[in-house]
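Of the protein chains in this complex, one is absent; all others appear in place.
Moving on to chain A:
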């Protein structure tokens, strides 16, 4: 299987498991570890875990919110402010988690490079 796909899947699985008992930075730990064990190259180092967490957080946020007619998401999207659009809030949520995971993955990759030698 393509390394990228493996990294993508592992990131999501780790993020899911960690998020059950760790705070929000569980996604950073997931990105870090997946980069350490399944290192990618070039921009994929960042973008694969980024995408994994955007999708993971985004889908979960959507599931929680759609079950409640997006009542709170609409309000939070006024608070932040994102024009009151709950979908934008879901996207922002995913991107925030994604960036955190992606940067942690870059760090993981650098660690992996240091350890390799």
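FYI, a residue touches a chain if its C-beta (ideal position, glycine included) is under 8 Å from a C-beta of that chain, and two chains touch if they have at least 3 such contacts; residues count from 1.
One rule holds for everything that comes next: contacts and distances are computed from a predicted model.
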Undisplayed chain, where the name is taken from the UniProt record, one of "FAD-binding molybdopterin dehydrogenase", "Penicillin acylase family protein", "Peptidoglycan glycosyltransferase MrdB" or "ABC transporter permease": "Penicillin acylase family protein"
Residues from chain A at the interface with the omitted partner, ascending: 19-20, 23-28, 32, 57, 60-61, 64-65, 67-73, 75-76, 78-79, 92-93, 96-97, 99-100, 103-104, 106-107, 109-111, 113-114
